[in-house]
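The complex appears here without one of its protein chains, the remainder shown in place.
Note that the chains take the letters A, B and C in the order they are written out, and that residue 1 is the start of every chain.
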Amino acid sequence: MPGSLLSIDVLLIAACAWLAIGFLGLVAPRDTRFISKLLFPLGAAVGLAVGLVALDALGGQAQTAVLVIGLPDLPFHLRLDNLSAVFAVLLGFVPAGISIFAAGYFREGEGTAPGVLCLEYHVFLASMLMVLLADDAYAFMVAWECMALSSYFLVTTNHHHAEIRRAGFLYLLIAHVGAIAILLSFGVMTGGAGDYSFAGMRAQELSPFWASAAFLLALVGFGAKAGLVPLHVWLPEAHPAAPSPVSAMMSGVMLKTAIYGLLRVSFDLLHATIWWWGVVALAVGLVTALFGVLYSTVQSDMKRLLAYSSIENIGLIAVGIGLTLIFHAYRMEALAALAMTAVLYHCLAHSAFKSLLFLCTGSVLHATRERSLGKLGGLIHRMPWVAWLALAGVIASAGLPPLSGFVSEWLLLQSFLFSPGLPHPWLNMVVPVAAALVALVAALAGFAMVKFYGIIFLGQMREPGLKDAHDAGTWEKVGLVWLALITLLLGILPSTVIMRIDAATRQLLGTGLADKLQEQGWWMLAPISPERASYEPLIFLVTIAATVLFGRWLVRHLYHGRVRRPSAWDCGYSFQGPRAQAPAEGFSQPIRRIFEPMFRMQRHFPTARDTQPYYSVKVEDHFWHWLYLPLAKAAGRVSTLIVTLQGGRIAVYLMYSFITLLVLLLVARP
Amino acid sequence: MDFFVLMLVIPLVSGALLTVVGERDWAPNLNVIASLGTFAAAVGLTVEIVANGPRFAFGEQFFIDSLNVFFVALTAFVGLTTSIFSGPYMRNEREHGKLSAPRLRLYKSMYQLFMFTMLAALTTNNLGLLWVAMEAATLTTVLLVSLYRTPASLEAAWKYFILCGVGIAQALFGTILLYFAAERVLGESGNALLWTHLIDVKGQLEPTIMALSFIFLLVGYGTKVGLAPLHNWLPDAHAEGPTPVSAVLSGLLLNVALYAILRCKVLADGALPSGFAGNLMIGFGLFTLLVAAFFLSRQRDVKRMFAYSSIEHMGLITFAFGMGGPVANFAGLLHMTMHSLTKSAIFFAVGHATQKTGTQLMENISGLIKINPLIGWGLMLGTLAILGMPPFGVFASEFMILTHAMKHFPWATPILLLALGVAFAAIFGKVQPMVFGETEARRLPHAPAITPVFLHLGIVLMLGLYIPPYLTRWFHEAARMLG
Amino acid sequence: MNAAIPFSAQLINLFAAVILLLAFAMLAQRRMPALVNLFALQGLTLCLATLVAAVTTGQAHLYWSAALTLVLKALVLPWILHRLVKKLNVKGEVEALINIPTTMLVGIVLVMIAFNVALPISELSHTITRGTLGIALAVVMLAFLMMITRQKAITQVVGFLSMENGLFLAATSATYGMPMVVELGIALDVLVGVIILGVFFFQIRDQFDSLDIRHMERLKDN
Partner (left out) sequence: MISISGLLGQAFAIALALVLAPLLSGWVGQCRAWFQSRTAPPLLLPYYQLQKLFHKDVVLAHGASSLFRSAPFVVFGCMVLACAIIPSLSTDLPLAPAADALALVGVFGLARIFISLAAMDVGTSFGSLGGRREMLVGFLAEPALLMVIFTLAMIAQSTSLPTIVETLAHRELVIYPSLAFAGIAFTFVSFAENARVPVDNPATHLELTMIHEAMILEYSGRHLALIEWAASLKLYAYSCLGLALFFPWGIAAGDNFLALVAAIPLLLLKLAIGGAFLAGIETVNAKMRIFRAPEFLGTAFMLAVLGLLVRMLLEARV
């Protein structure tokens, strides 16, 4: 960095640039070419710059700045330290790909004018950057709510559909409730000192009770944004409702800001000293992960499936945070560092591959106008690019080597594995069970992903209309390739990446993995020592690739490459059509059967008398009926009670004020 | 000529003038010009006060200090924008055959007189005259509320008149008691009701009398502020009157009533150091906030709903001033400003929306953003602002109020948050389908005036991100004056 | 009252008592014209009380306010009300929401409350007419009660005006009157208010073809 210009200044400029690009969109709100072919690529470039600057800032000293704007006695404090830098890297590189994709995606503006869309989109980006930089409660809240607002408007782009409006409302409502909780938690953390800058909160020494209160409030607040059970209900509604680049942005990037907030509060501001916080986070995370993955396996709408899988990933991240908290509270810093690295790594990995997958659904949506899995299929023949790039995302998302998802899961499992010797007997029993559940979740994720990929891209086309589906355009391809590249690099160069993000771990925990990794080569990932555990994805990949190529060459060389192409064997039924393939519901039927109590199902079975026999199954979320509807009912009752105040009778109104007066006269005494 | 005199004379004269000239084509412009003049005078006065401190006028009967000059500026400004807005609005009403020429004349003259009474109420130094002005404001607005002469509007006006009349009567009793207490200190001289004199001797005023007097004053003026359970007139009056009137009622009248309470609170605090007045206001504030929040979810008429939201915010402000102290008072003043700006902007947008769709029932309104994107966005942004969404200024003041409450009255925070959450769910859930969705558009004979809406929202947005230092100093001074 | 109190004070107290009595009478009165007459009588008594106070203290502006009271409360307003009653012909029975005896009982309780509330203040009063403040408060409350219990628009207005009387009594008796400018303002407001109300009555009757406020219960939320 040139000494004159600090990284934080550059990031501020970048935020302003994003805003400027957004407002440029209003210049010609209907000129789609100008907006999509000029403004969005510009936004992508800014994103790239942000990523590079943040990458450069990693490992450096924390930089601070104070702006003129803000409250009179609380101007905006900004701070760029390693934690925010890690997430800024994410916020830079991933949106770069998404914006490039969007440049090809927003052809004819859907619903709202493209210019307005461009504004909302870039305000969204800028506010997320400000969230990462904010260093006092007010700035944070402003950025946080701006983020919620802009994303809300993006979600409701196609506001003509009632269910999309409903989704947007639900989203904004829960986001607002979460924001209130966050604000409360900040209030608690000031400890009555009334200093709302983060520096002031750091300095506070809270009593265990208040510290725990603050932590739980933060967990609720940020959990509402991240989609932790039971505050997840908005997520599977809002993400599918939004245009795909926006879904990608929300799932890939926005959820991570919530993780950032949780880390910031629990480790940086509260110094994470109480072990049972970790247990809470661990439990919530496990429930969320299991819940998310189970529901993602039974979805029949491709974007909903991905949304639930995001919930699952957030759950895994929460598990990691829980472990970190436990280890940190017991001063097992090496293990804490391991878990923390897993958390950060999974944030990076997930943001890349989930954005990739959402963008792929976007391309599919554009090519086929179809979102329901039951009407797709065989698209690999029509859109090979999207299909093969999606495969990368699928493998990563299933947590399989050699791609990015596996690295973080590997780290997480390692930190489980070396956890014995916790001074708490209960924990020692909880940990293996938790590990087992994590393993189960990982395996189920594979199931969900096979369903997702197999039903969309493989098999025969379930609808004749799919014949004229077209592959993604150039811009879209570039965006997809970019994200796939990130996924691959994160997969095969783990220790290089970890060396960079280690600064954040070091900042939060005081120790990291870097010095351990220094000892081995860049290709090897051995957090403790090669004898204990090691993983070399590059060699892994090379070996398999070599075997594949060599085997192929050998077979061709020794034998022949002859191929005959008849039609598939139809078991003698000549009229077997594409409908014979298992649909989405059928594919996940075993899961529904095994985990029956986890779902709230309404099934309709055809009977012999049906003139048009059909089978249908509707899977609903338990938490609606357990938590949300009762709350709504209660509020309704209270209002019914209260509106009787306004009965319309003037005499009664007079009586109110008369009685008020009398009561005050008789009761109120100085 | 003196800015102050100008400021009072212009609305008075123009009001009379508008009565005699009747409804000509240029009458609306005259209305606007008069408001513009008033605003200019108010600005001049403000500059003067900020420059060389408080001053008297008409002997000691009028007194302008940094507290009320700020209200004066706000009132004149909103008065101006409302008059701009009401021009095309009223024309459209006439086109739709809802109003006749004489009604329009009545409207304009009463509007100017109303401005006069409020400015007088704000600037007077004599608590008796304050009462008189408040009563006069009620009388003028009663005629404005019943402008449509429909059964509903008559009923609303009648309730408004009776409830506020009775309330004001209580306030008069309180004033008499105050005078009674003051007379024993200041003697027979006629200046026992002059605030500037009272403030000097507030320590010596008889506590028991002051307590009684404050109760009466609170109940009296509180009725006009709309504190529950004295609020019943408010939603009716807002919903049935013409929209510009709803705008000034919410944006200005409530503020002025609250201002009256504040003046009295200062004296009561002086006489009763036990925080008696503050606690009363805290109680009323919280109760109002809670009640209004739960009322919101059952509304079907859009103006009625926003009237309840005004009640809610008045509760919040009362709570803030009840807490007292420089920070809370600062927040309270800020919130008053934000609320009157935002709420009037919302009513402007709502007015045009209802004219376009021809109904006030929310379930029949949809797709405003299609009919007229500016109105749609205006309503949407205004709603988000009033719900305390950053980066709008309302959030700034709510943030200060909340944090201050967390520090000094932690037990109150859950109530505040509950109320705010419920209000959010109720209002936003109803506004969203109005703004979004499909619709069949309807042309208006006269193009709506959108400028005021975005002018207000722009200011609110600006203040949310950056409060200019001189404004801060000004607020701080006013806050200190409130103790 | 013991002899220690000067005659004038006894007079004022007497008048105050009469006003209270009239307030009760109004509470009990059913027929509209009689109600208006009672109101006029109350105004007259109030004027007399003010006059006595003026004579004893020799304050100039009390004479003025006495005159004002006479003109306004005893002549103009009753006259307007009578005309309204005639024009709108609402002579008929005015039945209360709560029956009269109960109302009276409640009224008595109110009087006790008022006296108790006013007691500490009257202790402090250095004027010769200390007791009247309680009475004034009682009158206000009775008027309030009347507005609550009656159902005709006009009765509510009468109640409102008699409340003003109570306030006026408090002003004159307890504090020998407010500053002149204030009193003028108040008087003006009352006058304008009544005129506006007059206009109102006609509109209301045109819309609801009755002055019964039970027709005006449409605006509500439940």
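The rule is short, and it goes like this: a contact is a pair of C-beta atoms (placed from the backbone, for glycine too) under 8 Å apart; a residue touches a chain by one contact, two chains touch by 3 or more.
Note that the structure is predicted; figures quoted are calculated from it, not measured.
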Which displayed chains the unshown chain touches: A
Option touching the unshown chain, where A:P75, A:G374, A:G454 or A:G648 are the choices: A:G454
Touch criterion as defined above, residue of A:R107, A:R202, A:R369 or A:R532 at the omitted chain: A:R532
Among A:A162, A:A580 or A:M601, the residue in touch with the chain that has been omitted: A:A580
Subunit A residues that touch the omitted chain in the full complex: 377-378, 380-381, 384, 387, 391, 394-395, 398-401, 406, 410, 413-414, 416-418, 420-421, 428-429, 431-433, 435-436, 439-440, 442-444, 446-447, 449-451, 453-455, 458-460, 524, 526, 530-536, 539-540, 543-548, 551-552, 555, 558-560, 562-571, 576, 578, 580-582, 586-587, 589-591, 593-594
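Here, only the chains that are shown with their structure count from here on.
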Chain at maximum distance from subunit A, centres defined as averaged CA atoms: C
Between subunit C and subunit B, distance of the C-alpha-averaged centres to the nearest whole Å: 31
Whole-Å separation of chain centres (CA-atom averages), subunit A against subunit B: 44
Residues within subunit C bordering two or more other chains: 117, 144, 147, 156, 213, 216-219, 221-222
Residues of subunit B whose C-beta touches two or more other chains: 158-159, 162, 166, 208, 212, 235, 295, 298
Footprint of subunit A on subunit C - complex, ascending: 97, 113, 117, 141, 144-145, 147-149, 151, 156, 213, 216-222
Touching residues on subunit A, where the partner in the complex is subunit B: 68-72, 137-138, 141-142, 144-146, 149, 156, 159-160, 162, 165, 168-169, 172-173, 176-177, 180, 183-184, 187-188, 190, 192, 194, 196, 635-636, 638-640, 642-643, 645-646, 650, 653-654, 656-657, 660-661, 664-665, 668-670
Touching residues on subunit A, where the partner in the complex is subunit C: 640, 643-644, 646-651, 654-655, 658, 662, 665-666
